[in-house]
Structures are given as structure tokens and as C-alpha cells.
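The block underneath contains the structure these notes are about, expressed in C-alpha cells.
Yeah, one chain of the complex is gone here, protein chain that is, but the others are all in their spots.
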Amino acid sequence: MTAMSALSTNMRQNRGLYGAVILLSIIYLIYNILHPRGFSSAVLIQNANESVAIVFVAMAQTIPVLLGGLDLSVGAVMTLAACIASVLVNGSPLQIVFGMVVTLAAGTAFGLCNGLIVVYGRIQPIIATLATGAIAIGLALFIRPKPGGDIDGDLNWALTNSLWDFVETYGLFDPDAPWFAPVAWIPVPLLIILVFGVCVWLPFRRTVLGRTIYAIGSAEGAAFMSGLPINRAKVAAFTLGGFFASCGGLYLAIQTASGNADITQAGAYTLNSIAAVVLGGTSLLGGMGGAIGSLIGALILRVISFYFRILSIDPLLQPLVEGIVLLAAVSLGAFRVLRVKNRLELFR
Amino acid sequence: PEVVSGPGADPSCFAPWNADTKYLQWPAQDGPYRIAVVNGFVGNTWRIQMIKTAKAFAEDPAIKDKIAEFKVVSTGTDAPAQLGAIEDFINQGFDAIVTIAVSPDGFDRVIRLADRENVVLVPFDNVLDTDAVMQVNEDQTEMGRQWAQFIIDELAAQGKTGGKILEVRGLAGNSVDRDRSAAIHETFDATGGDWEIVEVVGNWDDGTAQKVTADAIAVHGQFDAIAVQGGTTGAVQALMDAGHPMVPIAGESENGFRKLVAEHADDGLKGISIGQSPGLVAIAMKAAVSALEGNVMPQLISVPLPVATYDELEDGLNYWSDLPDNFFTVNEFPPCGVNISGPAIMAQSEADVN
Amino acid sequence: MQSALLHLRSEDKPVLVSAGFIVVILVLGTIYTLYTQGTAPLFSPNYLLQQLQTGAFLGIVAAGMMMVILLGHIDLSIPWTLTAAAMMATAVGGDLALPTGIAVGIAVGLVNGIGVAYLRIPSMIFTLGVDSVMRGLMVWHTGGFAPQDQATPLMRFLAAEKLFGVPVAIFVWAAVSVVIVLLLSRTAFGRSIYATGNREAAAYLSGIRTRWVIVGAFVASGVCAATAGILLAGYSTKAYQGMGNAYLLPAIAAVVIGGTRILGGQGRYIGTLVGVTLIVLLNSVLSIMQMPEAGRQVIYGSVIVGMLLVYGRDTRSLSG
Partner (left out) sequence: MSDQPFLQLTGISKHFAGARALENVDFACKRGSIHAVLGENGAGKSTLIKIIAGVLEPDSGAMFLEGQQVRFSNPAEANSAGVVCIFQELSLVPDLTVADNISLAAPPLKFGMIDRRAQYRFAEAVLARIKCEDVDPNALVKDLSLSRRQMVEIAKAVGKSPKLLILDEATSALTRKDVETVYGLLEDLRQDNVASLFISHRMNEVERLCDTLSVFRNGRHVETFTKGTKTDREIVRLMIGREVDAHFPPKPQAERTAPHLQFNDLSWEGRLKGASLSVGKGEIVGLGGLDGQGQKELMLALFGVLRGVEGTVKVGEKTGAPLSPAAAKREPRRICLVPEDRKTEGLMLPMSISDNLLAASYSRVSVGPFIDPALESEAVDAAIAKLQIKLGSPQDAVATLSGGNQQKVVIAKWLMTDPDVILLNDPTRGIDVGTKQEIYRLMRELADEGRAILFYSTDYAELIGCCDRVAIMYDGSIVAELAGAAINEEAIIGASLNLHASGPEAVS
């Protein structure tokens, strides 16, 4: 009884997420079937590598969205973090770790600043982050006026391949050991997403602070009247967003072994992150959804673009097809509207 | 590939960058080949023209039989997506991948993978800061130098050895912008004249270039000459709208710019037009095929700068008064057998449509 | 006079503060030019008129954007709506150029409005999708049809020529402004925009056809973007890909700096006018100072945050 009702509530609350998972499974399956080397570790590694940054940025976007806000600085913070990493992540192993920590700390601190401006400056998140995003890009350009950087090459190779290569690069143990074989094919980027994303987000969601974020997005006044720590939760939301964005930036820097303060790329990431959040079933009004959904949403966006490489579509028609598919994908939820019988429900 | 010694095949087309350029050789493979073009951004005329040139060249009798499969994808400005697409094509077993890099760095991994699979990776236009792959480009530094030299010479002809120059720069942070600008400054400095160079950022875009040029004229009054990295038509338009006297101008190879120069050269709009050509893609494709055939290739292929000065302009030959302004005039490279002229590209697709 | 100051409404504050800041920008710029060249061109009518002329494009875009923001929505399709309108107008050419461009704006606005109002897809995401579809269409168009891109003489006249020493573009901007002001303050449609933006359910239950209102606002935004595109094409003598890229974020920033609430329901057009002027002058002065892109971005962001800290702070209503 309890379990049943809990399950049905869960289904109701996460309908978007489950829909996204099914959609992703279908399109990824078909992609692999069509791909000459489908269902291989090489393809999985390539797909995973390509997805890490956007997945992290989409997760970063989710948290402010749950509050009912938007963070237009996620792409810029990612870029800033990548530029910092491109300067710091090299040298001895200790220096490398130090560089990584500083990169993540910087992005997190930037998120914290966003949160403080939103909470204590009482500025709407969307517009506050539009402005801080410009500042982040400015800082990134100061750090890296032109693209480049010297990120450790081993790190680049080890983190963008399978566990086997990781072990081999650092000579941890014999990568061909039989006990290792069952997991050796797993792409490191996939593990990074799981460890940093899931192991940070899922527990956080279960804390009072995490739940407060949902409560604020759902009904801020009620959350306040109920004695929830509104300010702290908002600051935490942006801070965690900054952390995820900087995870994306750090990986991007390692993956490309360089930093690039590219304004258009930052903007594209921000916009794609919003699309991913929506595809993942999080309501832009706040209060419903979660970062796991956005992870899936980001993957959906990526897999859609994979198709252009295996299908023969006129290159000049590709942007149009891409646009139409995106529009169609985000419009999927619109079928709900046709079923709404009480028009007042449309206005929430 | 193996590093070998030169000379390379077909030097009139695949000219080495300079005397120090290495030569590379891949094991010869049997054709026909599978070739992919991985483009980044797609929302401007240059890129569209590039894609059309690539498609047209793939159908060219000279090369058609050597190509079994030809694919073009545009990944946007997203570095991971571009790297992913390249890697995907390597996974799919493509033989050569031609690309415009979204960033001069960050290709270490795909270069390594390409080498492992003997895939020929050919960056062109926006090339990489590495000598591990074969690349095709025009010499940006040389371009900046020629622009500056032209202005210096034109002003010298007017008896000026110094003056106020407006430099309209490109996209901030881009290496092409950096190289061209540095060369311009060096060349002016080298004359020892009294030059004041006012820099504005035009983003290689006609509208922005026009706006910042107009602003600069409003604030600074008059310039002795103008150097524009891109969006030249816009800059000239601003000049004319402001009633600024016609001055020597160095710019890109947009059709609109050449039209204006042809029309107003006699009024003083003495221009030099050098451009990065969308036709580079064809040379890159041809180089890829040549490498796959086992020929020795220069690591860095220098494509001659397509220069046209005001006195050389000829309608229907190096500019077309009936074609759009946005069109990039230089498209063919006869020494390479790349003979897809601008109007030909346009005509071809109109036929497609009908 | 004193009593006028005392009765300053909270809505007037953004206008006054931004206006003050505009003067600060001009003064700082002038100090710079005096220092570097010994002249003070920034206060010359010539310079200011020219800024207003190029400001007109942004101003018209922002006017449309404001209508949408007043509803609590946003129109991210502006860049390629603007571009598409300009490209189609020049491709068709002749007398039909202007109607074609405007028709593109109306069509995009209709699609946006239907998606947002009828399908109930968040505008943030739907207009983003429409933007990429428009981009796709334009890439296809450029690549496939050898399109003409020359602005017609009428477009040139509207954007680049002068009438009584004042650029015609400024008159166009003024005309658009008058229409928007009348629409917002003196018509049922305008009032309905405010009502819908504040609370759509209540507006709907008051018998306001909120979906039409939303569609209408998006069409207005599309038409404004198209008008700006046509003017911009006239100004540059041609249409080209990417001509709209520089207008989206500044338009949003201008509207918000002008005191319009990003969540909808509140805002005055005069604020948007001042906001546009501020952004245009700030950009111009930074460009004159040859500020590198890095510094420019930092200053740009800081100015927006700073302005909003001064007056844009959300007042929370306890009953809300």
C-alpha cells in the first residue's frame, strides 16, 4: 500500500524523466544499430566524451531552474573554469590535483557569488546571471586571451578513454588482469558523470536544503512561512550550479587539453543546457524535476546530433533538420495540453 | 604517418609553407576513399560557400572516381562535438577527415586516434598549433603584412610617411585575428614612420564593422587609411555614409568590397583585396586524397594568397557585379585543378533547384 | 517641482537612474577623448544622432521584446527572425521587399505565439527552437537559391538617409515608439498584456482572451524584429547571415535596465528607450576607448548588475 502509493507518486512526479529515459533508449539503440561499429566500447567512449561537458552544464542549469529561476551564466562559468584549468592543470601529480581543486573551487565560488547577488541583491536570477555571465567571460578572456594551454597529456588520454587505458596510462596494475576484464571497457567519462553528478546530486536532493529548493520553486511564500531556510537554499542552489558548471569546464579543458574563452560556445552551452533541462522533464516553473533528468536530456540532444554522421542528409539542410527535431522534441510535452479538460490548469 | 624528406608530390599545388616544412607520408591505400568534412559553425556565407564548394568538388570528374563516400557535417562552435564527430568518423572507418578546427588546440586525442587507424586528418583555414597533422592554409601573417605594405605604399605615393590608420579587427581571441593584427602592426612599426593605429573590433561581420567604423569616424574625424580584417563592405559603407574622403583601404575578398573598389578607385578608394578562400576546402580534400594514395606531402601546405588590387579588378573575372555582396570572390586555384568559380557554384545549385 | 520629486513613483526610478548613468558614460568618454585627442566629440549632435541612428535598430528590437517580457515570456528567436526578414526582403526586392520582410516577422511571431499560448511550451525553449529552425531555413536559402541580398532604395532611405539633418531611422524608431506607447497604455490589448503578465488565470477568468494576447505580443515582437532587420539591411546596403546575432542579449538587457520586470506585469516604455540609449552609448564609448573584449564584457556585466542593485531589487509581497 505504502510502496504502491509512493511508486505512483514517484511516477507522477517524474513522468517527464521516465519519458526522456525511454526516448533516449530508443534513439540510442537505433543509432548503435545504424552505426558500422555500433555497440562497441570505442563508440561508447566517443559518445561519452562528447557528452560530459553538456551533461554537467545541464545539471548545473537544473538547480536554479528548480528554484523557478534560470542561470544564464552556466556556459560562461564552464568556460571560465576551462580557462583556469588550462593554466593550472599541469606539472607534478600534486600540482595537477591542486589545479583541479582550484578550478572547481573557482567555479563554485562564482556560483556562490551568483547566489549572493540573487538573494541579497534581490535581482531576478535570469537577469543577474545574464550580467554575471558576461563578467565570467570577461575574466576567462583575461586569463586566456587566445586559445591554448598545456594540460597534462597523460591526463587527457587517461580521462578520455576506457578504464583499461586509464590503468595502463598510469601503470596502476596489469590492465589485462582477468578480474579487471569485465569492467575494463567502461569509459572513464561515464564514470566521471556518475561519480560527480549522481553521487553529489542524489544525496543533496535528500537533504533539507535540497528539498527546500524544490519547495521554493513550488511555492516560495509557503516555503518561507513554513520556516525553511530560503536564503541559504537559494545560495546553495547557485553554488552547486557553479560547482557542476566548473566540473564541465574542468573536463572540457582536460578533454581538449586547452582552454578557449569562446563567447559563442559559452552561449551555445547555456542555451543547450536549458533545452536539456526541459527535455529531461524539469519544469521551467520550478519545483518539479531533477538533475538526473537533465543528464538524460543532454544525452538526448547529443544523440540527435550523432545521427547526422551516419545518415546522409544534405549538409545545408542539416541545421534545418536539427532545428525542427529540437522544436519537435521540446514540443512533445505539448500533448498534455490537448488532454487538459480544465483550462485553468493551463495557467500553472 | 611517417616523417620523410621532400620534395612532395605536385608542388605547384601542394606548396610547402617554407623551407623548414616537414614532409609526411602515409601508407598507400586502395581507393576509392571515404572522406568526411567536419565543419564547425555554419551560419555565415563563407561557410555555406565552403560547403557548396566541397560538395561540388566531390563531384568533379578529376576526383569523383576516387571518392566512395562523402559526408559533410556541421557541429556548431562546440569543441567536444567537433572532436566527437571526427572520432566518430574514425570509428566508422572513414579514410580521411577534412576539418575547420573550432579551436587551434585540443585535438591531441583525435590526432592520436587518427594516427593509430591511419586516417588522414586535414585541418584547413583555422589550423592547429601542431605539426603532427597535414594542414592547409593561407599565410595569415603574410596577409597582414601585404595589407599593411599596400597602405604604406599608397600613402607614400601621396607623400605620407605617417598618419592615422583605422584597423578593424576580427573576432577577439581568435588566432587568425591575432596573426593578422600582429603582422599589420609589425609592418607599420618597421617603417619607422609616425603611425597612430586606432583599433576597433568588427568581428569579421559587415554590420559590426560598419557600426564601429562609423563610430570611429565620428570620434576621430579623419583617417589616412583603413585596414579591415573582415566585413570590409560594411566598413567602406560607413566611410561613404559619413562622407569621409576616399582613402586607401586593405580588406578581405568579399564581392561587395571589390564592387565598391572597382567603382570608386578613381575617387581615391584604392584598395587591396586579399581573402581567405572557401575554395581551401577543395585543396584540403585533394591533399587528403593525394596522401591516401601514398604520396609524400608537406606537413603545412601554403595556398598562395589570392591578391587583387584596385587596378587589377575586372568584372566577371575576379568580381561579379551581378552577384551578391556577401559572396567571396576567390574560389578557384588553377594550379591545383580546383576550378569551381563563384558563379559556377551559384549556377550549379540553381540548376539543382529547377 | 519639489512635490513632483516627492511623488516620484518607484517606476520612475529606473528611468532617472539610467538617464543619470548615460550622462556619466558621456562624461567619462569625453574625459578620455579630451585626454587622448584634445577634442570632445561625444557631445556633438553629429555623434549623438549617429548613435541614435544605430541605436534605432536595437531600440526597435527592444520595443518588441518588451511586449513579450511584459507577459513574463521571452523571445529568443529574434536574431534569426531579424535576419530572415532582411534576407527575404532583399531576396524578393522591389516594392514587395518591405511587405515581405514584415510578413516574415508576422509569420514567426504567429508560430511563436501559437507554440507558447496554445501548446503551452515555455517561451524560453520554444522560441529557441524556432530560432534554430529559422537559421536552418536561412542556411538552406543562402545555399540553394543564389539569393539577391541588395537593399532596395526604400530600405536605404529608411535606414541611412537623413531628413532635416536627422537620420530617417530615428523617425522610424520614434514612430514605432509612439505605436507601442499607444498600444500599451491606451488600448485594451495593451492593458490585457499587463493583466496577463501579472496573472494569466485571473486575466482569463476576467474574460480576457489571454491566448490571443500572447500571440499578439509575439507577433508584435516578430514585426519589430523584422522592421529592425529591414532597416539594418538598408543601413548595410544588404542582408547577410548573422546580422541579428548582436541584438538579442542587449535587447533583453535594455528592457530590464529600463525597469521592466523580467517576470512580467510591470514596466514602462520610456524605461526601455532609456535602457537602449544607455547600452548603445556604453558600447560605443567602450569601443572608442579601445577597451579589449575582456574588459568590455566585465564592464558590461557590472553595469547591468550595478544598475539593478540600485533600483531593480525585487520587492517581495508577503501575500504573493
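A, B and C label the chains in the order they appear, each numbered from 1.
The rule we apply is simple: a contact is a pair of C-beta atoms (placed from the backbone, for glycine too) under 8 Å apart; a residue touches a chain by one contact, two chains touch by 3 or more.
Given the structure is predicted, the values throughout are model-derived calculations rather than measurements.
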| item | value |
| --- | --- |
| Chains still shown that are in contact with the chain withheld from the display | A, C |
| Touching residue (missing chain; options A:215, A:303, A:316 or A:329) | A:215 |
| Chain not shown: contacting residue from A:98, A:180 or A:224 | A:224 |
| Touch residues of subunit A, complete complex, unshown partner | 2, 5-6, 8-9, 12-13, 203, 206-208, 211, 214-215, 217-219, 221-229, 287-288, 340-344 |
| Hidden partner chain, residues of subunit C it touches | 182, 186-188, 191-192, 194-195, 198-199, 201-209, 265-266, 317-320 |
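Definition applied: only the chains that are shown with their structure count from here on.
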| item | value |
| --- | --- |
| Averaged-CA centre spacing for the pair subunit B and subunit A, given as whole angstrom | 35 |
| Between subunit C and subunit A, distance of the C-alpha-averaged centres to the nearest whole Å | 31 |
| In subunit A, residues with contacts to at least two other chains | 141, 145, 261, 263, 316, 318-319 |
| Residues of subunit C whose C-beta touches two or more other chains | 135, 139, 143-144, 292-294 |
| Subunit A-facing residues of subunit C, complex | 76, 115, 118-122, 124-126, 128-137, 139-140, 143-144, 200-201, 204-205, 249, 252-253, 256, 261-263, 292-305, 308-309, 312-316, 318-320 |
| Footprint of subunit C on subunit A - complex, ascending | 70, 117, 121-124, 126-128, 130-142, 145, 221, 261, 263, 271, 274-275, 278, 284-285, 316-324, 326-327, 330-331, 333-334, 336-337, 343-344, 346-348 |
| Subunit C partner contacts - residues on subunit B that touch it in the complex | 42-45, 48, 51-52, 172-173, 198-201, 205-208, 210-212, 214-216, 218-221, 233-234, 237, 241, 256, 323-326, 346-347, 349-350, 352-353 |
